[in-house]
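One protein chain omitted, others in place.
Chain naming follows the written order as A and B, and within any one chain the residues start at number 1.
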Amino acid sequence: MKSDFLANKLAAVGLGIILLFILFCYVGPLLYHTDQVHIDLSQATLPPSRAHPLGTNEVGYDQLGRLMAGGQSSLEVGIAAALLATVFGTVWGAISGYAGGVVDAAMMRVIDALLAVPALFLLLFLTSIARPTIGLLILVIALISWLGPARLVRGQALVLRTRDYVTSVRLMGGGPWRTVFRHIAPNAIGTVVVNATFQVADAILIVAALSFLGLGVPPPAANWGDMLSNGINYTYDGYWWLIFPPGVAIVAVVVAFNLIGDASRDAFDVRLRTR
Amino acid sequence: MSTARKYPPKVWVVLISITALLVAGCAGVTTPSTGRPMQGGVATFAEPANTTPNYIFPFMPAEYLSVITVSDFQYLMYRPLYWFGDNGQPVLNDKLSLANHPTFADDNRTVTVTLRDYAWSDNTKVTADGIVFWINMMKAEKKNWGAYVPGGIPDDIDSVTADSPNQVTFQLNKSYSAEWFVYNELSQITPLPHSWDRTVSGTSDCEHHVSDCTGVYNYLADQAKSLNSYATNPLWQVVDGPWRLKSFNADGNISFIPNPSYSGPNKPHLAQFNEAPFSDTAAEYNVLRSGDNSVQVGFLPPEDAPAKPDNQNVGHNPLEDNYTLDRWFSFAVNYFPLNNHNPTVGPIFQQQYFRQALESLVDQKSIIKAAVHGYGATTNGPVPTTPKNPYASDTTEPNPFTYDPARAQKLLAEHGWSTPRDDVGSCQRPGTGPDQCGPGVKAGAQLDFQLMYASGSPRVALSMQQLQSSATKVGIKLDLRGAPFNTVIGTAIPCDTGKPDCNWEMGNWGAGWVFSPDYYPTGELIFGTGAGSNTANFSDPKLDQLIAATQHSDSAAALRAYTQYGSETVPAIWEPNADYQETEIANNLKGITPQNPYLNITPEDWYYVQ
Partner (left out) sequence: MTGFITRRLLQALVVVLLVTVIVFILLHLLPGGPARAQLGPRATPVAIANFNHQMGYDRSLPIQYWNWLTQLATGNLGFSTKLNQSVVSLIGERLPKTLVLTLLSTVFALGVAIPLGMVQAVKRNHAADYTITVWAFIFYATPPFFLGVVLIVVFSVSLPILPAEAPQSSSLVVILSQPAGLVLPVLTLALLTIAQFSRYMRSSVIENLAEDYVRTARAKGAGERTVLINHVLRNSLIPIVTLLGLSLPAIFSGALITEAVFNFPGMGQLFWTAAQTQDYPIMLGITVLIGVATVIGSLLADLAYAALDPRVRFA
């Protein structure tokens, strides 16, 4: 029993970290007021002090306040993109797996083709035809992330469609849509939820990579990825407060989501092999 | 690091140093002081991040015309007729030019160029025919000459004649300013060797017949497509510059060895000169910091430089144990265009007061401090003031529209705009009167603009954030959008109102304009009505007149008048000019400074001291 306790403990730690960051990002700004819209170059790259507990960044924003603001968009993008990808992927996979035959083959070839188009190219393409906003970022990340859940759910659907209760629904005259949405999708829910947790973690990492490649959201908006990749420019100036706070925040939140995902996988016992 | 770069075979070094010593002794080269100069040795130069030379034939289309290909590569082997940049000044360098200063006659309609005694490495001379060869090729293959401007060279040359083996006479179609013609037109000529006058089937005669030139061009351009043969193709081994290729790798690792028959005044001291590629500035800086001595001339990314005190030329050098820091200024003017032809906001951009207001919101001094840690200079008008040069007018120092949000607010309010803080201002008093918004601006027009900028450079991002933030104080809303450099230059283009490619509003690729090979900063290419690189689609009859005067009159007052009016009317928004590079030079390597403001490098001047 000691082991279960430990497993839950890790999940609890993960949950705790996420709650802490949600409080920090959403309640923090109510208590700690900073201007994250107007820059002040005369206050640029100040080291931590009483006035600025985490110093200021390269254009003079208070780093602690920016960490809160940046966290909001990082969490929102991560969660929204994961939800979108999961919902779309689940529907696609469920239909494909349930329908089988030609429909399944065609739908799977689409996934194969999209898997073979370099994700980098899709990202660059989407961000260069439209102004990168939070909404677009969510869409872009969802677009390259839905393939995983789609394959996963299809696999589940292939198994479920042969199960007795699905067969009996069909025999009783249930339409295919009803079957997919009422029976197959809910029964794959364990798989899907666990996968979604990992998707959130991955989405936050993708945002960071996009920022490093210069495709993040334009200022004055911020996210942890932008903050970190900006900070990296000043690696050798000793401006550690520009690098470590966003870096640690990203790592902590991504680890937290992974811990939760891992624990809930064991709980659902869905034998996930792929993410 | 390839070991070859670090440890060249010793015998080779000794042999070459002996030769170089002999050659140097004969020429009586004098070298600046500090340390005892040595002959021989190998120096490696860091290529700018993510660019490598990739074209060897000096007559090239626009896609290859770049600093790295011309200044860091071709010029080492194939010398231009006139060399620009002298002792750190952006002026003609008489000593390194292949010809005497040209003589102008017939009201500046006839130009005579007399060649000095220069030889190709195949023992032929650099001749008048070699110049005519180039001009003929320009006439036949205008579309493939990257610096071609309609109406410019060769269109402005009625005829070119080789009077003798070392003298050429040009008949011009109009009278031009002598300075302008030398700096912007003759500057584009590189004499070619006779042995290049051939096609795949044998010798040809482009030197005398323009009709032969297309075949010759096709042959040479085709040879230039095979990068891996650059160091072995006998064609490219015929050089008149101080260096020839030893090895060339398409990834940017390049080695040069001295051309023993170089007949210029500055013979190489080094036994070998290398260039090395870097995928980004951080990667380059990591190598310098590691202290493994694989690069002798590299650069310090300004964001990694400790802040430079205002009263010093350079600040603390974090690499001082191994390197000496030297600022490299480029003769360039930094600005970003507002699309005067945009159907919606173009009329606003056409108002001089609006441009002046926007310019008043750019805090150049603070940007220089914060973004490049003091390593930059303010831009005050269409002619650079740094490095010091004979062209810039004193009247543009300082910028008449230096940072002053109150002035911006006043200018807008005086012309009928509301200027709400943190909100979008709009035109309250449309009309053409002196206190109204101006022609074409409708009632209720909004101060809300899309500004696309080149992401990837912390400097550009920071300066755009500064402008965006100070603009909110006077009711101007700027929607920033970062995009790759190439996307920005592909978007911010000269265009016609109503066409789909003319809907862009503001675009900042972060580099403005570098005066090369248009070395005389007259602005006809960038701000003249309808000019090919007038990205702002700017049009002002008065400015056009002043530009024309700089091109056609030898009076120094003409350029001053243009500079002064240009800084007042603000054809594009001036942005601070960062140094081209903070060069880090190995402590025992000398002869690199002062660096050339047209960005040419002369490793033939470099030498080690003991």
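Here is the rule we use: a contact is a pair of C-beta atoms (placed from the backbone, for glycine too) under 8 Å apart; a residue touches a chain by one contact, two chains touch by 3 or more.
Here the structure is a predicted model, which means the values were calculated and not measured.
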Which displayed chains the hidden chain touches across the whole complex:
A, B
Among A:19, A:51, A:103 or A:120, which residue is in contact with the omitted chain in the full complex?
A:120
Selected residue (touches chain absent from view) among A:29, A:155 or A:247
A:247
In the full complex, which residues of chain A touch the absent chain?
2-4, 6-7, 10, 109, 112-113, 115-122, 124-125, 128-129, 201, 205, 208-209, 212-213, 225, 228-229, 232, 235-236, 243, 247, 250-252, 254-255, 258-259, 262, 271-274
Could you list which residues of chain B touch the chain missing from the display?
1-3, 50, 54-55, 61-66, 142-144, 146-150, 224-225, 227-228, 249-251, 253, 276-280, 282-284, 286-287, 289-292, 484-487, 489-491, 493, 509, 513, 525, 532-533, 535
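Just so it is clear, only the chains that are shown with their structure count from here on.
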Please work out the Cα centroid separation of chain A and chain B, and write it as a whole number of Å.
44
Write out the stretch or stretches of chain B touching chain A in their complex.
282, 285, 289, 301, 303-304, 306, 318, 363, 366-367, 369-371, 422, 450, 455-456, 458, 461-462, 464-466, 468-469, 472, 479-484, 487
Considering the complex alone, what residue numbers of chain A touch chain B?
37-39, 41-42, 44-45, 58-60, 124, 127-128, 131-132, 214-216, 218-220, 230, 232-237
